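Note that one protein chain is taken out, while the other chains of the complex remain in position.
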């Protein structure tokens, strides 16, 4: 991981959309959670991503205005279906 | 059991009051559940019996005006404490 | 069907007995002997029952539960002398969804306590004993005047 990249973990259906379980994104394209999602929706496979998917930053759910800094663990979470 | 007697089953604390697990009572002293209880309360040990204890007739809870006939299975039930 | 038993309750067997491929939600309730009651240290207790009526009342309660919810049910109550930690009662329910599994399980233990003729005599750490009366303010039956 380069210093100015954000790693985005992908799970379940979202991993299938992108064909990847993690994607590195330049941090200037992902200054906030909302900007990151906009960026991801333009990537191949990203068109099926909802406009406001559930996102966790450092394992806590985060809203779309949450700023991202290098080293943040960002994860895209499809609707939960445990139990 | 004589034809004209009612057998009253006693359980738990009530069995201790009377020092018996069953008592035979002449049926003319026990025409109804209420009359039976009045009679039992006059027996040795019976003074500690409540005026309206829980009573089952043939394994169903019965009210004090329930008539009793020979062959009925009558039981005095202290407050239930299972579970 | 014998739902009263003098030996230890095999509650895991009850959970397995209620399972089924359409029943995705299972609830189990266990009532065990506590080491205290109403402020007194309990070392054990003894359950007794009006056996025939207890069995028929349990049967009726299970009929009410299965008429009200689409569930499979197993209930056992232990009688005789129990020590602290022993399982006194087990209610196992399995249904398609957790609403009905929880509701039927709760219904059965509540009604069992109210309606099934079973009695409990507690043994205390100080050597005394008393009948439990859940309807009395102290939780214990009054001692008879002797």
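Letters are used for the chains, namely A, B and C, taken in the order the chains are written, and counting of residues starts over at 1 for each.
Basically, a contact is a pair of C-beta atoms (placed from the backbone, for glycine too) under 8 Å apart; a residue touches a chain by one contact, two chains touch by 3 or more.
All of these numbers come straight from a predicted model, not from anything done at the bench.
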| item | value |
| --- | --- |
| Chains shown that the absent chain touches, full complex | A, C |
| Given C:80, C:96 or C:139, the one touching the chain that is not displayed | C:96 |
| Chain not shown, touching residues in subunit A | 9, 11-13, 16-17, 45, 47-48, 56, 59, 75, 77-83 |
| Interface with the undisplayed chain - residues on subunit C | 11-12, 15, 19, 21-36, 84-85, 96, 98, 101-102, 105-106, 109 |
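One rule holds in what follows: only the chains that are shown with their structure count from here on.
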| item | value |
| --- | --- |
| Maximum centroid distance from subunit C, chain identifier (CA atoms) | A |
| Cα-centroid distance, subunit A relative to subunit B, in whole angstrom | 74 |
| Distance from subunit C to subunit B - Cα centre to Cα centre, in angstrom | 25 |
